[in-house]
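Of the protein chains in this complex, all but one are displayed in their positions.
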Amino acid sequence: MDFDIIFGNAARAAFGPEAVILALAAIGLNVHFGFTGLLNFGQVGFLLLGAYGTSVSVATFGWSLWVGILVGLVLSVALAVALGFPTLRLHAVMFAIVTIAAAEIIRILIGSTDAIGLTGGPLSVSFDAGAFYDLNPYPDGPHDRYGVGTFEFTGQQMWVITVGWVLVALVSLVVFLIVRSPWGRVLKSIREDEDAARSLGKNVFSYKMQALIIGGVIGGMGGVVDAIKTSGADPNGFRPQVTFFAYTALLLGGAATYLGPVLGAILFWFLREWIESFLRQLTAEAWLPDAVADFLSGSEGVISVAMVGLTLVLLMLFRPQGITGNRIEMQLDAR
Amino acid sequence: MPDDVMPRPESASADTAIEPILTVPPVAGVPKPHPILVVDELTRSFGGLRAVDVDHLEVERGVVTALIGPNGAGKTTLFNLLTGFDRADTGRWSFDGQPVSSPSPDQLARKGMIRTFQLTKSLAKLTVLDNVLLGAPSQVGERLSAAPFRSRWQNQEEANIELAEELLDRFNLAHMRDELAGTLSGGQRKLLEVARALMADPVMIMLDEPMAGVNPALAQSLMHHITQLAFEGLTVVFIEHAMDVVTGISDWVVVLAQGRIIAEGPPWKVIHDDEVIDAYLGRRRAGG
Partner (left out) sequence: MRRLLALAGLVLCLVLAWVAPSMAQSGGDADSSQPSVLEGTLRVGFDQFFAGVEITVADQSGTKVGQAVTDSEGQWSVTVPGAGAYRVTLDESTLPEGIGLREGFESTVEVAVTEGASRAVVFAVGEAPKGTPFGERAAQTVFNGLKFGLIIAMSAIGLSLIYGTTGLVNFAHGELVTFGAVIAWYFNSSWGELNLIVAAIVTMIVCGMLGAGLETGLFRPLRHRRLGIFQLVVVTIGLSLLGRQVIQLFFGAEPLPYTDFQVQERWEFGPWAVTPRELVTVAVIIVLLLAVGMMLQWTRFGKATRAVSDNASLAEASGINVNRVVLMVWAMGAALAGLGGVFQGLDTDIDPFLGFQLLLLIFAGVELGGLGTAFGALAGSLIIGMSTEVSTLWISPELKFVVPLAALILVLLFRPQGLFGIKARVG
């Protein structure tokens, strides 16, 4: 059992592009759910549009990558607006279901064979993200590595994650600035009781819409990073559970805190990859009975996702406020 | 012409407001000298049940009006309709001289019609101070474009904080300023909600059972505040069950039973009205 490799894998996942994407998705959800109380269960739809907006613009229409990124973000805004009008007046649970449904509708349409000409349909779409990598300041020779021991990245990966984490930091800062203002106070009041906010003259629908758009665009940025990282997009990468992973990250770190979603995303990927690598090493151990090794081998990913589910349950049972949240606040939340 | 009929609200000091109301005959649906709220043919049904069926109602400006009636009389539903939290089946009403068309709660609130709720809606995970600050009207910092730049809203915020602290002081909540509102007792929450409503700079404040669950000492001071508010020119409408409270602070009482206004008048007259007594005792009204 080589714990260096396990740790290296886990650390790479924790600080790699996947964690950046998850952090952005979770920050967006934090604006929706953490601060405004919008139970958005379709966050993955915003990621999808961010990723496909970018990919399709470049791959199908031949536009520049920068235009593609813009298209991806504009599409996220469009989804927020289109989704918000029919749904923002709904009961929280209904809102949750409708947002999942909307994200699924988009995924099915984009992934259908009818859409092959535009989005690649059930096949993935891929494009040349060269415009992004041309700006890479890190030397990226075949032997260039950055990091310590097994925790290391290539030059290209370094460039993606540098840009990614800077983006996460900037977005977090903006969220911090707008939420600690009277504007943020209105959001929180809507989360606590929207009729109270209404009775004091706040236009609840408008604030919810603003929150939905802001959180959605942040999710869309996650999708853009995803598209650049993989130089493409695949409809299967945008199933409903991506949203639930983002909730796991958010709740792990602590909803309605500023750093919670970021810490949660890092922790999420660290633990998930740690478990998967650990199981992979374990199945190679000679002392393990054959039957057990057979059972485990190839199922490491299935088990690690099962652990995500278990984590959610245990988190709600024993530390609903997450690692950074305030316990007293959670106890007030008995509605 | 209109100036003759309707005096400016600001000029309606306590004397000029209360004196005329005493001259109004105690008849259901009677017109008032300076009405701030005029309601006509307002109805709302739930299934087959007529919860509210008001032919005509006027609320006098600058006085304290109590809305009483047995359980299920439609008092809260009437509040909900007037403040836009529920949609009427038929009816029209005007507030502060302007007809209310397609009422939405936030628009009405911005026009100065501020209400509280029977089941308090304190914002549990906001501090007591933030609860009150939320009430402040037209805040620059509530616009997204200004929100990230503290300098643009800081001055207004500081002024609001000063005002909020005064209000908290008035309602004996100053020591709880930085506590989360969810940690307050039920009675304290009622007070907080009234303080928050006052922070919104209302023209008319509508309180749904403000005394329920408030301990007697605090209730006494709340009653004092309410009379004080009316004295300062604010119009107060409140729903209440306790008759001593009603007779103690209201200038005018409107009695609702089965959705209809069955009587109105000064408290000392209304509580001796046979029809009112019948309604409360649940006897069948003669002649139905």
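In order of appearance the chains are A and B, and numbering begins at 1 in each one.
Criterion: contacts are C-beta pairs under 8 Å (C-beta built on N, C-alpha and C of every residue); 3 or more make two chains touch, one makes a residue touch a chain.
Remember, it's a predicted structure, so these values are computed and weren't measured experimentally.
Colleague: I'm checking contacts with the chain that's been left out. Which of A:105, A:166 or A:284 qualifies?
Modeller: A:105
Colleague: If the hidden chain were put back, which of A:131, A:259, A:303 or A:323 would touch it?
Modeller: Result: among the candidates, A:303 touches the missing chain.
Colleague: Return the single residue from A:72, A:184 or A:232 that touches the missing chain.
Modeller: Only one listed residue reaches the unshown chain, and that is A:232.
Colleague: May I ask you to list the residues on subunit A that touch the chain which is not drawn?
Modeller: Residues touching the hidden chain, for subunit A, are 39, 85-87, 89-94, 96-98, 100-102, 104-105, 108-109, 112-114, 116, 121-124, 126, 195, 230, 232, 234, 236-237, 239-241, 244, 247, 251, 291, 294-295, 297-303, 305-306, 308-317, 320, 333-335.
Assume only the chains that are shown with their structure count from here on.
Colleague: Which positions of subunit B touch subunit A when the two form their complex?
Modeller: 83, 85, 105-107, 109-110, 114-117, 121-126, 130, 133-135, 137, 139-144, 146-148, 150, 153, 157, 180, 182-183, 196-197, 200
Colleague: Spell out the part of subunit A that touches subunit B in their complex, as residue ranges.
Modeller: 174, 177-178, 181-186, 188-189, 191-193, 195-204, 210, 256, 328-329, 332-333
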